[in-house]
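Of the protein chains in this complex, one is absent; all others appear in place.
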Amino acid sequence: MHALNPIFLPGPTNLPEALRRACDIPTMDHRSAAFGPILASAMAGVKQVLGLSEGEVAIFPATGTGGWEAAVTNTLRPGDKVLAARHGMFSRKWIDLCQRHGLDVEIVERPWGEGVPVEAFAAALAADTGHRIRAVLVTHNETATGVTSDVAAVRAAMTAAGHPALLMVDGVSSIGSIDFRMDAWGVDLAVTGSQKGFMLPAGLAIVGIGPKALAAMETSGLPRCFFDIRDMLGGNYPYTPPVGLINGLAVSTGLLLEEGMEAVRARHHRIAEGVRRAVAAWGMTTCAARPELCSDTVTAIVTPDGVDAGRIVRHAAEAYGVAFGGGLGEVADKVFRIGHLGLMSDVMALSGIATAEMAMTDLGLPVRLGSGVAAAQEHYRNSRTAPVRAAA
Amino acid sequence: MHALNPIFLPGPTNLPEALRRACDIPTMDHRSAAFGPILASAMAGVKQVLGLSEGEVAIFPATGTGGWEAAVTNTLRPGDKVLAARHGMFSRKWIDLCQRHGLDVEIVERPWGEGVPVEAFAAALAADTGHRIRAVLVTHNETATGVTSDVAAVRAAMTAAGHPALLMVDGVSSIGSIDFRMDAWGVDLAVTGSQKGFMLPAGLAIVGIGPKALAAMETSGLPRCFFDIRDMLGGNYPYTPPVGLINGLAVSTGLLLEEGMEAVRARHHRIAEGVRRAVAAWGMTTCAARPELCSDTVTAIVTPDGVDAGRIVRHAAEAYGVAFGGGLGEVADKVFRIGHLGLMSDVMALSGIATAEMAMTDLGLPVRLGSGVAAAQEHYRNSRTAPVRAAA
Amino acid sequence: MHALNPIFLPGPTNLPEALRRACDIPTMDHRSAAFGPILASAMAGVKQVLGLSEGEVAIFPATGTGGWEAAVTNTLRPGDKVLAARHGMFSRKWIDLCQRHGLDVEIVERPWGEGVPVEAFAAALAADTGHRIRAVLVTHNETATGVTSDVAAVRAAMTAAGHPALLMVDGVSSIGSIDFRMDAWGVDLAVTGSQKGFMLPAGLAIVGIGPKALAAMETSGLPRCFFDIRDMLGGNYPYTPPVGLINGLAVSTGLLLEEGMEAVRARHHRIAEGVRRAVAAWGMTTCAARPELCSDTVTAIVTPDGVDAGRIVRHAAEAYGVAFGGGLGEVADKVFRIGHLGLMSDVMALSGIATAEMAMTDLGLPVRLGSGVAAAQEHYRNSRTAPVRAAA
Partner (left out) sequence: MHALNPIFLPGPTNLPEALRRACDIPTMDHRSAAFGPILASAMAGVKQVLGLSEGEVAIFPATGTGGWEAAVTNTLRPGDKVLAARHGMFSRKWIDLCQRHGLDVEIVERPWGEGVPVEAFAAALAADTGHRIRAVLVTHNETATGVTSDVAAVRAAMTAAGHPALLMVDGVSSIGSIDFRMDAWGVDLAVTGSQKGFMLPAGLAIVGIGPKALAAMETSGLPRCFFDIRDMLGGNYPYTPPVGLINGLAVSTGLLLEEGMEAVRARHHRIAEGVRRAVAAWGMTTCAARPELCSDTVTAIVTPDGVDAGRIVRHAAEAYGVAFGGGLGEVADKVFRIGHLGLMSDVMALSGIATAEMAMTDLGLPVRLGSGVAAAQEHYRNSRTAPVRAAA
């Protein structure tokens, strides 16, 4: 039995037809006159999506992890101190990366389900009168827990403390779906990948670099070569670029900007809100500790005590052919995740909610069939805005 | 806003990835050694799907209507009498085709929503002691009303009457999804298209020709050239064949036979049953007059008096990006149709049911959100059989 | 060993990437608002390519043969007389089609390699003082012999004779590549398919219908249903249209018109001229009897006495993976054909010429390696015009 079921991973996302086509092209000479405009279009599009007016964009054939590595190895020095919160799998991994590169990470521990602790950061920055902290790391959207943190507030705390550190943001699962503003929030380095808000296959690390980070690159840096941003500036590639993916990125940013970033964000918010109402209808809770922390790209749902969340994920895959995200790290068995970033419609979301209901019922959870669907339907039909293009 | 929403037309169906790839191939020389095996494989596969052991298959670059034309123009003579029931849009069209070709159609009128009237046919055949009726036409699955008729019973009536007429069956929206057996039912000519049970784009008329029909071709025939079956026998094409679609048909029959025709039919039955339970949960009725007439490939749903069914179809398309089938002919404004033939999974069906609920609620119909979904979920989860391959 | 070798069939042609993509689309509701504009665009584009200002276009899911059938069955009556020359496989087949439909064909026999005999036609028309001839049939480009005939001259002869017959033209292998003008030449019905000048897969019969033919349809017609043009007017389909191919046709006409029909024709002329110079360099001759008859879409090359042309075709396919066209009918073993219609570039043509040289040398023909290539190279480099888009 075959199916065209959507997937509900928190990345990679469902692929729009237009982007599959944009990526699947015959071989093009990347040194030819044809490639330059494609790369320039992708870079310009990314800058707009990032809300970055001055600055540069580097697009590596890699993943978000490579983007983190590029951000830190291009702007810091061996032994530099960085400030970061550990409150989920991806903030944990970024900290680990910094440590492997010999950086001194001042870690603020937070329960998984919480966001970046702005007050603790403010305190640490205020205490750092010698400005030994060279960078503040923020995981904008913790994909593992479905928690969105307040980047602008972190910048405000840095400003209040008069602290000169760089602000580096992991926007892997937020950029292109959730509100993100490099200029307005004073983000110096923003990192994302192709397979989330840009709705492409995995394979690109995308790094937005503000003026202050560019300046830092001139005097700082850890050993690096593949991820050396200096070799990429001006649209030159020191190695063979993945032309298809970059063409896809040019088309993807075109789709996003045509819809309008405000509309894109509003769409993700209303789809996410429908999912959250379904969770409430099921009598369940999100991993995100408070409503204002709930992510608009992924909802992590806490299963009742004694219920292995992984069984729900495996059962949905085997019985219904639908992929949800499992729990990771500290919440490995305690949450399952419904990803709704990138390409997602009301109708697709409803099929995911309906599948989750069946899977949980099959496994004996006290969920009433149709209850979450009805809650989401009610929200979707009352908040409709733009018409839908069916053949995307 | 883009989406990967399924479509719920009663044909063409959602396209499996494997079949899109099979159709989208570089140009192949149709006179080369490579094409012969592809065509042979498609023909052999179609014969198996049709349940035809002796006989031939002709595959025209056309649609089901062309298949009807091939069936009648290759085996009948000008002025020949044929027996047919008129009980829906497609039986009406086939009768019209016969009349345009100068055949004398004895029409049994039946309400739309009823099936082929076996007793009336039996009576007509018994009365035709001179055997002037040369062919009996049966629309196996009336796509317009969602009604499946009993082909075997018609053959039994012919046998009981000792009548030598040919039995011609329109299986356009049944073959490949609903039980169909040329040998066992004594079907002499069976007609279908590529875009229904075979899950391909439109563009092929597929005609199964039993031994008695082959014999009739030797002495009968109306003026014809493009649809002359004689030119096609032995796998020769008198014009350029649509190589991609034929390759798709070879792969499609492979997929169906690998799953097993019994499993294919069971799958369509359980998906259809879920849709019917949703209809019942909504307090609505099918156009099919009795449960045993209900089609497993398309459900036609009667809207309450005064409610234009077309509005539901248009609203679902505009507001949610989902295509349902509208009403046709006599039931144009009175029914809307949920197609579930070809490529369809539980999860896809649920998204269609959920969308229909929203659309009807938006338009003021007294449908409770989630009610149809819950009824279908209950059926699906209790009747699961095979695991699902998500990436099809 | 795999290859991306071009094919050199006289249709179907090599497929441009853009058209493969345009054809390979997810299922679209052909009754939705989205399909109308696509069909309208395809129809309007075809009219421009045909040079037809007033009149209609009908696009059938069929092939060119179906187009012939549509042309004659929609405008003539049983027993009507038509005038046609038989000078190749495709003119022979069209005559056969007319005869199968009960038409009375006045056949002018001509050697294969000659064009339509304008003077003989003029004489026949002049002799037909009773205007019993209802249609004059012209095969614009005889694909079997590589001969292009003079349609305008036939119209001039009809005008000179004051003859009211319809002028029907088979433009299957000319339209979209060779100069063609329905209005200017007074063509009443023009027939082509998708797989030639439009560079698409096979599967569409395309019929241009001038005002006089539209008028004839009102009072004439043979039995027909699938090919009934009346059901298609206004963009309505009486059966499921092949949406992907029609979308492809819309894009194809866009590509042709963007390049400009004059430039398209000039391109085919210069590529064909290179092939002809190669033939001359090999010391061989074309099947076309005189230079002015040589087709710009296909070159049929006469092999020396005793050399089975089919061996060259089979050997090129087996040894080098390149498809040429074999001989058909009366010239079955005497000619092989290099198709250069549709998508073809200098570079692609040179690879075909080089392959033909190797294949002929392998089989002992007295061809000097590189000789034809050099002659074509010389022509191509001296007649270059527009730059080439490599990734098409």
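Order of writing sets the labels: A, B and C. Residues in every chain begin at 1.
The rule we apply is simple: a contact is a pair of C-beta atoms (placed from the backbone, for glycine too) under 8 Å apart; a residue touches a chain by one contact, two chains touch by 3 or more.
Quick caveat: nothing in here was measured; it's all calculated off a predicted structure.
Counting over the whole complex, chain C has residues 1-7, 14, 16-18, 255, 259, 263, 267, 317-323, 343-348, 350-351, 354-355, 357-358, 361-362, 368-371, 373-374, 377-378, 380-381, 384, 386-390, 392 touching the chain that is not drawn.
Residues of chain B in touch with the missing chain: 17, 21, 25-26, 28-29, 32, 34, 390-391. In the full complex, the hidden chain is touched by chain A at residues 7, 9, 11-15, 20, 23-24, 26-33, 60-66, 69, 93, 96-97, 100-102, 193, 195, 201-203, 222-228, 238-245, 317, 323, 326.
By our rule, only the chains that are shown with their structure count from here on.
The greatest centre-to-centre distance from chain B, using averaged C-alpha positions, is reached by A.
As for how the two copies chain A and chain B face one another, over half of their interface residue numbers coincide. A straight line joining the Cα centres of chain A and chain C is 54 Å long.
Measuring from the averaged C-alpha position of chain B to that of chain C gives a distance of 35 Å.
Along chain C, residues 26-29, 32 each make contact with two or more other chains.
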